[in-house]
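One protein chain omitted, others in place.
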Amino acid sequence: MVLSIARRVGRSAVVVLLVTMAAVGLLSLAPGSAAAVILGENATPDAVAALNASLGLDLPVWQQYLTWLGNAVTGDLGTSPITNEPVVDALLARLPVTVELAVLALLISIVVSVILALISATWQDTVVDRAITAFSSVLLSVPAFIAGPLLVYFLALQLGWFPVSGWARIGTDGLEANLASAIMPAVAISLIEIAAFHRILRSDLISTLREDFVGAARAKGMSRFYVMFRHVLRPSSFSLITLVGINLGRLIGGTVVVETLFSLPGLGQLVVSSITSRDVISVQGIVVFIAVVYVVLNMLVDLSYNWLDPRVRKAAV
Amino acid sequence: MPALEVRGLKAFIGTARGAVRAVDDVSFSLGRGEALGVVGESGSGKSVMAKAIMGLLPHRSGCSGEVVFEGRDLLTLPPKEREQVWGKQIAMVFQDPGRSLNPVVRVERQLTEGMRKHLGISGSEARERALGLLAEVGVPDPEERLRNYPHELSGGMRQRVMIAIALACEPDLLIADEPTTALDVTVQRQILDLLRGIQRSRGTSMILISHDLAVVAGRTDRTAVMYAGKLAEIGATRQVFEAPRHRYTHALLGAAPTIDHERHTPLRLIPGSLPDPVSPPSGCRFAPRCGAATTGCTDPGPVVTSVGSDHDVACCHPVAAPAHSGGDLVDR
Amino acid sequence: AGGGGVAGSAAAGADADAGAGTEPVQGGSATVVYLNEPRTLDPTAGSNNTPGNAIVGNALYGTLLITDPETGEIAPSMASSFSTPDDGKTFELTLRDGLTFSDGSPFEASAIKAQWERHKDPAAGSSYFADANQVESIEVTSPTTLRATMATPVPNFGYSIVTSGLNWIPKPEALAAGAEAFDENPIGAGPFTLQEWRRQDAMVLVKNPAYWDAPRPYLDQLTVRAVLDASQRINTVISGGADVGAESSWENVQKAKDAGLVTDIQPLSGGNYLALNMRRAPFDDIRAREAVAAALDPEGLNVSVYTGAAELVDTLFAPTSPFRTDIPTNEPDPARAQELFDELAAEGKPVSFTFTSTSNSESRATGEAIQAQLSAFRNVTVEVKTIDFAELRTLQSSKDFDATVSSAAFLDPEPRMWTAFQGDSPVNMSGIDDPQLNEALLKGRTSTTVEDRKAAYTVVQERLKALHPNIWMTRNASTAVSGTHVGGLTQYGYGSLRPEMLWVQE
Amino acid sequence: MTAEHTTNGSVDTLESPGRAAHLRDGALLTVEDLVVRFRTEGGVVQAVSGVSFDVLPGETLGIVGESGCGKSTTGRAVLRLNRPAGGTITYAGERIDQVGDARMRELRRSMQMIFQDPVASLNPRRPVKEIVVEGLAVAGAGSQERAATAKRVLEQVGLGGERFAEMLPRQLSGGQAQRVAIARALALNPSLLICDEPVSALDVSVQAQTLNLIEELKAEYGLTVLFIAHDLGVVRAISDDVLVMYLGTVCEFGDADIVYGEPAHPYTRALMDSVPLIDPDRGFAGPALEGDVPSPLDPPSGCRFRTRCPLARERCAVEEPQMRQVRPDQSVACHFPLVGPTAPDPIPTAGSTS
Partner (left out) sequence: MTSVDPAVKTVPAVTPSAADPHVPVVRKQRSVLVAFSYVWLGLLILAAILAPLLPIAPFDAAAGPPRESLQLGSIDLLLGTDQLGRSLLSRIINGAQVSLVVGAVAGLVGAVVGGVLGMVAGYLGGRVDSVIRLLADAMLAFPPLILLLALAAVLTPSVSTILIGLSLLVIPTFIRLARANTLAWASREFVTAARNVGAGSGRILFREILPNLLPTLGAYLPIVMAALIVAEGSLSFLGMGIPPPTPSWGGMISDGKDSIGDYPHMVFVPSFFIFCTVFALNQAGDHLRRRFDRGLS
């Protein structure tokens, strides 16, 4: 057990290492440099070179990487040369927004998709099921950048229910304002997820419904809904959990479209601004962070299998 | 009054190719406390019949006829009332105990949920009863077992748990659909003995379904033989096995090697295979494989004929009855 | 008041349709949305214009000088006087008495010297290097006065200050504490002080009680937020999610007007233009430039990109400018254009160029519109290349482009016309270096009478028209919008919103 | 079935050291002390622990035992489809456990296997005519030769005609699929055929067809057959010798008639007794066995059957019984065999239905 955990952690470390190397490699190929960004339009090549040297950006890429890595393992992700903000601070400031957004979006999509999938599976192949499936196809083709403006147009401009843009913090603005500012972005993200989740859960539910134990539970006289909830849902949720894990990982780094649209101070915006200003230090920090989150989430997903399926639990002992 | 009376039961299952005529016009009755064995090859419609009686047919299926249980036609019962019958009056034990227990729910819940619903008893009462039931079906260490998940039990234990679940609300009728197919012979033996014992001691009516003739032979009062969705023969177990009249039953008995079969001697064959269940032959469905078939077998086809005090057969050219078994053959 | 002898009566426009009432209300708070967040609060890196972070600079550091909203002339602010005794060779600046930084320390002329010298340092990366570099040396003559000696006489140097970061003076000692510490706690003498800056989210500013111009600022608190997406930005103001917005998009200005918001458009001359890079093919050939100029229809661009809401640069100077002449900037002539395209193609030099666009949607739309218009002609092809922010920053020094959108908008042609079209100017995008033009620009710069300057700029216009280094498109929409409950919507310079003037009615 | 429980006086003298007692010379296949382990997430499963048996050329050895006792694993180990962890396998004088991979690939062709689940052993996406001659294709036979062989072997198993050749496995019934599997084995002209529960998935009627087919082919080609099944009746119908296994170990090995007639191991006896009879009066031949099969992850010490054995004593828990011959053509691994000098009083066998 200990060994297998150690192996997993080791693997994950290698994954994270590969990811950061790829990030450095990629960005080192991009034209422009942080120094040029700082010095701007009137920069002379000499000034750029001097600033690069003072930032340590004139060294070979691998050397920069190793230095960075050395600091990173001690928890020091460096300071952005562009904003002069420590990367860790920048990350921590953005994290709550992105996490709230991602979690809220996933909650919405899970709740909606589970309900829809239960309905679809229960009344499989009926008009209801077909209608829901068609609806999920519609959702699948509505990307966030179009869902966002639509939501804004109807819910914010026409109805005035939610603020058009901006982020309200729980601490200062209160939970209600916070949720109001998060709800439309979260919904915009969740639409596609709803479709994907519905799809996968529906087919798993249907195959679980064919299992003998479902018939056995019905034969005990348990009602349809009881059986759906108590007996069918849990064994059908493996693929869903996997998908949720992967998507949560991806959303942590990937809510940029709605963050831009709704001007939310999340990781996505930080990513965009860091990349467009060639802030390699910040990008590295974000990449490491997201990769670690991803890896950890995947481990959690694996752990959740244990909880979901006692058979796995036994095997792991 | 019989416990269960099935009249003209048809259960068709819709597939892309058309309706599978899985059970096609089956009638029989089952007395109180009686054990009926149902045998037949794989795909002959045994399970579908059991499910049709329960009302648990899969999606896209149709069912007609009558299933009269305790004076009520189960097929026309509203769903809510049917749920009251399930588990409480009719219980079912399925083929594969590994698959008919929910792998992610503890034994305790699976065992008590039915009791709590039907008997309206509290969790602790249900638990008490569950312990008693487990002891009754011969599960060692019931306390521990309640905490287990199904995969932590052996196959025989799982099947005992299934039986305990079926018995939980003291049903009047127990339908066991191939309850031992997935088990080893020695364990199968234990389960069969257990079922027979329960049926005897509690006076429960029972339908025991199996494709293995031998399983049914010693453990039922009456036996029905199904072929391609139709009832070929039904009668007292002894009569069916000792003096099979339907040509199919006869052939089936001949094809199974027994434990005292002479080695290296060829087995008797039934040529051909089961007909397509979507468009089975008209008349006698066994006719295409039957050596004695004549055109009369397909048109008008056989009718159910009584060949003994408790022995009906649907065959145009029944096998001659051995001298001692008696019963007249009325051939049409 | 005012620049020495300047007759820059770029008249004007407090055309802000009167907002709430007329009597300022004390107290309250307001939210302002603008286009771009600064990367740091060091004013050296700031941009004193609408698309930049004008409001943040004004709030934190105040204004040395402003322009009179009525006349467009340089007016005093923290500097009580700014004058040149010698037609622009030297300038004398006098600070008001008793000015203090927000930490209570006195605001002295030495701070101005220190800050202006930072702008002159290439390593500081100031966008206003060229503006600051006009000053050769600075001498602090007393705690409240200083004398700036110019490299060449620039009688209208005041306009360089009001349209640049030279207008914002931080406390030098605070800057010395390092960039990170300064961003936490920037110290200036402006109407507001920084309470909290949540990057890419909001900047919360609170009233500086020691501000010199009491009872301003009226507001107790000001929240400033960048909204990158243009339509979301105006939607935020329309829906009441923000009280005030800075706008640079004509389409949004139109939306704001339609929604009944208060708008204050800074009446600027010049505007956005398509810069054609004369340093290399195909636009090193005047016929190519002329052909494209004749082919493009600015009105069509306006309709495509701004739903027709934009003001076009019909002639270089705005109607309110004293320098206005009737020289049209564009005379579309499709037949002539085709003729030239064919001619060039026949010579084996077909016009084929790349339009370099930023990832900003208007810029891309402009590129596409140009492409669409030119696709109606034979022998001309346009590609659109999108570059990101980092590349844009280097583009201006590398000049690696064929055509791109640039801007020269101004109240007074000083200093923008010079920096945009003078042969030696480092930010001369098109690379034009025409002796006649240079001479006219110098004349416009050094002359002290309106008439002389007008004459000089008439020559400038004629040369530009003859040489086609650029194709003028739309005027800049340096605009402030606000809900009707907001008063005091005031801009100076090149669209620089003055937060101390704002007030809100309950 | 009572009086013949006589003893064979000289049991012990028949044992020869170094080699399991019951192994014979001249066998085509000899397996000695075979051990197979599987590493699973739950721990190491010793699926086969020290199994020895042999098959004489042209004869049929039936292997019986409860589900999970290691029958399939044994069969597969012979073909090295599962790598043995110990023991020797000698086929026609060659040590299969030691030959190289290339040689093994050749050898496999003369030792063919029919797998437990007929449908699963056919690639669902390849037509029958390709499946049956895959072995020839691997060996590099030309397309004409392959076509001819395919036609021949399919006819042999009663699936002649173009119709079947083009079919995909899912279009076949269970019996037909089993025939295709047999045809595939025949295409390589094997001398040893391992049949792993070839009929357990089939209906009685199809089962009879298949068993008859195997008998016919055996007679025609002189095949040696290893026949694995859990159905005692089926094994009886086809085997010369029979090997009874329990939880990875051999219980009993010997001539089928003798073993069926007078089982020496209590487990063999219990198996015989648990087979339901088609006789409505008898039900079962003997008393029921208590308990369930223990987990292979944690087998009992000593004799593995002792936890369910009605005759178990202390010795059974400490000492693992070795195979020994109790009489010619019958060997058993039991401390207290039912046959031989130590045999207990005959236990009753009749009437056990209630």
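Which chain is which? They are A, B, C and D, in the order written, and residues in each are numbered from 1.
The working rule: a contact is a pair of C-beta atoms (placed from the backbone, for glycine too) under 8 Å apart; a residue touches a chain by one contact, two chains touch by 3 or more.
Only a predicted model underlies this, so the values are computations on that prediction, with no experimental measurement involved.
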Chains still shown that are in contact with the chain withheld from the display: A, B, C, D
Residue of A:Gly249, A:Pro265 or A:Pro310 in touch with the missing chain, whole complex considered: A:Gly249
Contact partner of the left-out chain, one of A:Ala50, A:Val142 or A:Leu155: A:Val142
Contacting the left-out chain in the complete assembly, out of B:Arg160, B:Arg189, B:Arg222 or B:Arg289: B:Arg289
Residue among A:Ala49, A:Val128 or A:Leu157 touching the omitted chain: A:Leu157
Residues in chain A touching the chain absent from view: 11, 14-16, 18-19, 22-23, 26-27, 29-32, 125, 134, 137-138, 140-146, 149-150, 153, 157, 192, 246, 249-250, 253-254, 256-257, 260, 268, 271-272, 275-276, 278, 283, 286-287, 290-291, 294-295
Absent chain, residues of chain D that touch it: 76, 79, 81, 105-106, 108-109, 112-113, 115-117, 120-126, 134-135, 138-139, 170, 181, 184, 188
For chain B, residues in touch with the removed chain: 8, 10-16, 19, 21, 24, 60-65, 251, 254, 268-272, 279-283, 287-291, 293-295, 297-298
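FYI, only the chains that are shown with their structure count from here on.
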Clusters that remain linked by touching, chain A excluded: B, D | C
Topological distance between chain B and chain C, in contact steps: 2
Chain closest to the middle [Cα centroid of all protein chains]: A
Contact-richer chain pair [A-B vs A-C]: A-C
Chain centre separation in whole Å, for chain B relative to chain A (CA means): 53
Geometric centre distance via CA averages, chain D-chain C, whole Å: 92
For chain A paired with chain C, centre-to-centre distance based on mean C-alpha positions, whole Å: 39
Touching two or more other chains - residues of chain A: 314
Parts of chain D lying in touch with chain B, wherever the complex brings them together: 66-67, 173-175, 203-209, 211-212, 215, 230-234, 236-240, 256-257, 260, 270-285, 288-289, 292-293, 295, 308, 353-354
Chain A residues touching chain B - in the complex, by the definition given at the top: 124-125, 210-213, 215-224, 226, 230-231, 234-235, 308-311, 314
Chain A contact footprint on chain C (complex, rising order): 33, 39-40, 45, 122-123, 125-127, 129-130, 178-180, 183, 198-202, 225-229, 231-233, 235-236, 238-242, 359, 388-391, 393-394, 396-397, 426-427
